[in-house]
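Apart from one protein chain that is not included, each protein chain of the complex appears where it belongs.
Letters A, B and C mark the chains in the order given here, with residues in each chain numbered from 1 onward.
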Amino acid sequence: MTKSNDLSTSYLHDYSKSLQPKLSKWRRYLHQHPELGWCEFLTSSYIKEALEPLKCDVYTGEAVTKSDQRLGLPTEEIRQFYYRLAEEKLGPSQFLEEIAQSHTGVVARFETGKPGKHMAFRFDIDALPIQEVELKDHIPEKEGFRSNRQQTMHACAHDGHTAIGLGLAQFLDQHLDELTGTYTLLFQPSEEGLRGARSMVEKGWLDGVDLFLSGHIMEGELGTVTATTQGQLASTKYETTFHGRSAHAGANPDSGANAILAAAHATIGLHGISRHHAGDSRINVGQINGGQGKNIIADYAKIGFETRGSTTEVNTYISNEAHRIIEGAARMQNVTYETKKQGESISVPSNREWVGKVKQALTDSHIVTTIIDDGVVGGSEDATLMMKAVQDQGGLATYMLYHSPLAGLHHQPNFDYHENVLCVAVHTLMSLVAAEQRS
Amino acid sequence: MTKSNDLSTSYLHDYSKSLQPKLSKWRRYLHQHPELGWCEFLTSSYIKEALEPLKCDVYTGEAVTKSDQRLGLPTEEIRQFYYRLAEEKLGPSQFLEEIAQSHTGVVARFETGKPGKHMAFRFDIDALPIQEVELKDHIPEKEGFRSNRQQTMHACAHDGHTAIGLGLAQFLDQHLDELTGTYTLLFQPSEEGLRGARSMVEKGWLDGVDLFLSGHIMEGELGTVTATTQGQLASTKYETTFHGRSAHAGANPDSGANAILAAAHATIGLHGISRHHAGDSRINVGQINGGQGKNIIADYAKIGFETRGSTTEVNTYISNEAHRIIEGAARMQNVTYETKKQGESISVPSNREWVGKVKQALTDSHIVTTIIDDGVVGGSEDATLMMKAVQDQGGLATYMLYHSPLAGLHHQPNFDYHENVLCVAVHTLMSLVAAEQRS
Amino acid sequence: MTKSNDLSTSYLHDYSKSLQPKLSKWRRYLHQHPELGWCEFLTSSYIKEALEPLKCDVYTGEAVTKSDQRLGLPTEEIRQFYYRLAEEKLGPSQFLEEIAQSHTGVVARFETGKPGKHMAFRFDIDALPIQEVELKDHIPEKEGFRSNRQQTMHACAHDGHTAIGLGLAQFLDQHLDELTGTYTLLFQPSEEGLRGARSMVEKGWLDGVDLFLSGHIMEGELGTVTATTQGQLASTKYETTFHGRSAHAGANPDSGANAILAAAHATIGLHGISRHHAGDSRINVGQINGGQGKNIIADYAKIGFETRGSTTEVNTYISNEAHRIIEGAARMQNVTYETKKQGESISVPSNREWVGKVKQALTDSHIVTTIIDDGVVGGSEDATLMMKAVQDQGGLATYMLYHSPLAGLHHQPNFDYHENVLCVAVHTLMSLVAAEQRS
Partner (left out) sequence: MTKSNDLSTSYLHDYSKSLQPKLSKWRRYLHQHPELGWCEFLTSSYIKEALEPLKCDVYTGEAVTKSDQRLGLPTEEIRQFYYRLAEEKLGPSQFLEEIAQSHTGVVARFETGKPGKHMAFRFDIDALPIQEVELKDHIPEKEGFRSNRQQTMHACAHDGHTAIGLGLAQFLDQHLDELTGTYTLLFQPSEEGLRGARSMVEKGWLDGVDLFLSGHIMEGELGTVTATTQGQLASTKYETTFHGRSAHAGANPDSGANAILAAAHATIGLHGISRHHAGDSRINVGQINGGQGKNIIADYAKIGFETRGSTTEVNTYISNEAHRIIEGAARMQNVTYETKKQGESISVPSNREWVGKVKQALTDSHIVTTIIDDGVVGGSEDATLMMKAVQDQGGLATYMLYHSPLAGLHHQPNFDYHENVLCVAVHTLMSLVAAEQRS
């Protein structure tokens, strides 16, 4: 790789394009080995190994997250399932042992030693509990990198996000002496369920950050990038467990207290929470589980659900309604219950300054051909907690969108994107880094 | 053990009482090692070993049940869980391998070689998915034979039933030359869920049986036996799986088809099935399970439920209602579904002739001090399928109750009975065997 | 009409048969002018006029019921609807004014002046809110006495019961000097909903009664009478009103509190109350009503429901469950509510002595050809409150069944019975009166 001279647009073009094979390779390995949130054992190893040769400090294990702020940790059974698979694949190691108790995630920090801005980038690394399709025309299947883990799939593009982060790291490594300031790359565990960001914020990783960037691969045309987003939905994740009283369903049905019925009433009641006049809202009971046997009145049942709102006010309204509905449903069936918060995000708009920054950085770009000023994301993101942390210190934060045609919608078993979007994204981030040098 | 002379009442008294320590020992071993239906690996080994020294033919593995008539087989995961535990306890063996694919259960047949009646006895051997209490005054805890398997418990006295069968086998073994005819002892797997009986009937074990006896330990006073029962509740067990369409609950809630909501509507609808004018009925959704993540519209959900009726007509009414309600609930949420039958029993009254037989056999008994002509059982029993098979051939069948004070109701985590009821039950069966010789 | 000599069986035969035309006439007039409970204005007038010429004291208005013990009084609107119709038919009168505030019902007391038993008979007089069919082969339509009141029908045979009472009154009138003791005929308002009996018991009409008889026309063969019944279902009737908060459903849906949703959750929850191990139970939400407009979150909703149990224990269980479920459903939707009791009955078996009495009284009867000792009634009856009042004083009470083929089941719009059953019933009661003279 030759020197870049002045990180000119044409140099950045060439550099980005030359990265494409690596981006695909990284992405495909990750796609084939997906791991659920707080179980990114193999993933964290892979990221660490890719970063270690570079001119940055690599932080892992307990250095990454504040342990007691990790929301929604998985069950022992799930954690061990992924741990065992990682160990089978990699062999036992001290590193795996260090992160075994869900101390996943990696942080890379590049210090130029020269005064300048502190830019931070966040990449989420976890996968979803979805069984990937085996259809012939599904590219991961056709090209041999379909998920090899039962009921686990990168169906939200975090494999790509991670590859983008690794690509950016390589660029920073190779041009560090041309840059000033500090660059922090956060490979965040457990974005799904909005569980991981809080623990990285609380660990202090955003302290002193001037410019924060995160983003997502999203449906659209290749070469299109959205510079800012209006604010994701605020969201909260909950798990409620109902405790009833078991009884023989034939001999003593009246002496039971039916936890499954309570969960069913609660589920239906939750989905009936009214819309709010002040904005968009969501409610979803996405998990249910209860009972021991068909002939036993169920003495427990559990539901996992989430609320969302286009503003924190709306999300709070939905949450408050939910709590009361659950209380009522429990009362109906004479059962007790407890509700635990398992994840959260807020609604934070990007700073408008990024529209100008992005447009300026990508003037004359052939890779990014269209820039949308502002977009809307239907989902929720715990990167919002990082954005708020940065904005509260006077920094500027944005959440960008890198557009690509999709084979299936996010979170669906046939989800897939065009791998060139990885190049588009790295190119965008590199260009923004370069532009800050010039500004 | 001395010869019995004429199997006199007083001899039978002494014999029964001398069995008590063994009955307790057997029962406690079984109580400590409970196994769910179709997973009775350790249990079947234990029974087989106890029977093998005796003067009977012992049948195991595929000889016991008609393979394709075994209803409600467990998941691979559950089957392997118990298999591994049995293998750990007993070491690998050819026998374990033979029964590994849920070919559990044992049959013992004593042939006297002399013409006479064919008497058959059924003992159920499986346990329940209930976590046994650890309370200090719970006798299995206090005396050290509490279940050592997570979430598995003999909370329906099948440990005792099996011990009674082993006791009877010993009696038959020791008095075979004083007896005539044939004696078949059916150690039936998977009574819970009404899953095992059909496969033993279909295997032909009831063919040619003249007298069939089964029974249950039931609440009441020690020394009291109920000679016949009016007919258990007819019952059917089902599992319904709803198939929806997953979607991101934040970004595309309208493109999902919510299987959890369908299951919740079905559950509540099922519990709302009307009572029937013609008799007692029951409905219970005892299991529910669905969804992948809180932020995904659930694309599957499963419910396990049972129907019951005091007559087959009533049970059929409840079942028919259930099928239509499920169809409607699926339609409401635009999901598809399938329902599988997983167990069944019918309503068969005991033959009234047994009232006389039992009274005559136990005249002057000091062990059985009270005989109730006829009782009612709130639950369901797949022994009814065996009873009907025998009655259809012109034989006589009864389902008896052996009464004992109970520490907790059946199917509850503090269930327990007085071990002397085992002696009462064996005494009753031995006396009926002896009485047939005199008749 | 000739003198009866000795009230012989053959005399009673002739007398009963001669009554048939009158019984039909009375019944048809009542059938054509049905009135709901507490609105029996025309009905009470008709009964009073039929009784006044007879040798009995006739009690009406406030003398009949204890005012504040009348349960489930109708709305003003309903009361006025029937009152206006009665006034249109009969013209204004002082009598109508006296009973206008739902002081309906009539009592006739025959005093012989001679010492003897006090026999009381109860006949219920109210109709149901059912629209009678207009089918050609429905006899009331064919013969021109179909209900001429919208949505009101004698679909529970109370027209016949009243006619039986008038027939018995005529018999008592014509044979009073051959009889001893006292005879009280209670023409009770508002049996439907179990609303009227309590107020007659509290008024003291059952004080000092030795023998109490009530009964019902029931499906079966003409000429068959059931002497006693085992005890009706205990039952309670309730009305629950939910109070929410209205809001514009488009502009401010989140500021409403939805009373209709609360009522819907409660309704479904109530129908899901578990069966009871100790006996038959029932639950029915039979009325629902709420909301002002499609675009308004409903600020009120009302449900009318009933519970039943084969014993008071079972009925109490269902009621207790119901109260808690309603509380929970109200909580779910953040609404308040109140529940009012509107009717009640208990489970009281007939005294067994009546089997002998009825058999003896009807020996050699050609009109009653079959006597069933004991029957079961699926429904509930507030005559049970009268039965208990009599039994508590040491008297004997029975609830009999007079069987007839039915064109449609009770409470259905095509309900009808064979009018000869009226003769059978009067004959039975006359024979029992006569038999008491002989005993």
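Things worth noting here:
Just so we're on the same page, contacts are C-beta pairs under 8 Å (C-beta built on N, C-alpha and C of every residue); 3 or more make two chains touch, one makes a residue touch a chain.
None of these values were measured; they are calculated from a predicted model.
Among C:135, C:296, C:407 or C:435, only C:296 touches the chain left out of the display.
If you put the hidden chain back, the residue from C:116, C:129, C:279 or C:349 that touches it is C:129.
Residue C:260 is the one among C:39, C:168, C:185 or C:260 that touches the chain not shown. Among the residues B:334, B:391, B:420 or B:437, only B:334 touches the chain that is left out of the figure. Checked against the full complex, the one of C:230, C:339, C:412 or C:437 touching the unshown chain is C:412.
Where subunit C meets the missing chain, the touching residues are 128-130, 151, 192-193, 233, 235, 237-238, 246-253, 255, 258, 260-261, 263-265, 267-268, 271, 282, 284-298, 301, 304-306, 308, 342-343, 377-380, 409-413.
Mapped onto subunit B, contacts with the missing chain fall at residues 251-256, 258, 261, 265, 269, 272, 274-278, 297, 317, 324-325, 327-334. Contact between subunit A and the absent chain runs through residues 268-269, 271-272, 274-275, 277, 280-282, 378.
The rule is short, and it goes like this: only the chains that are shown with their structure count from here on.
Taken as a contact graph, the chains are fully connected, with every chain touching every other chain. Averaged Cα coordinates give subunit A a centre that lies 68 Å from the centre of subunit C.
Centre-to-centre separation of subunit B and subunit C, using mean CA positions: 48 Å. Shared interface positions of subunit C, defined as residues touching 2 or more other chains, are 269, 272, 274-275, 277.
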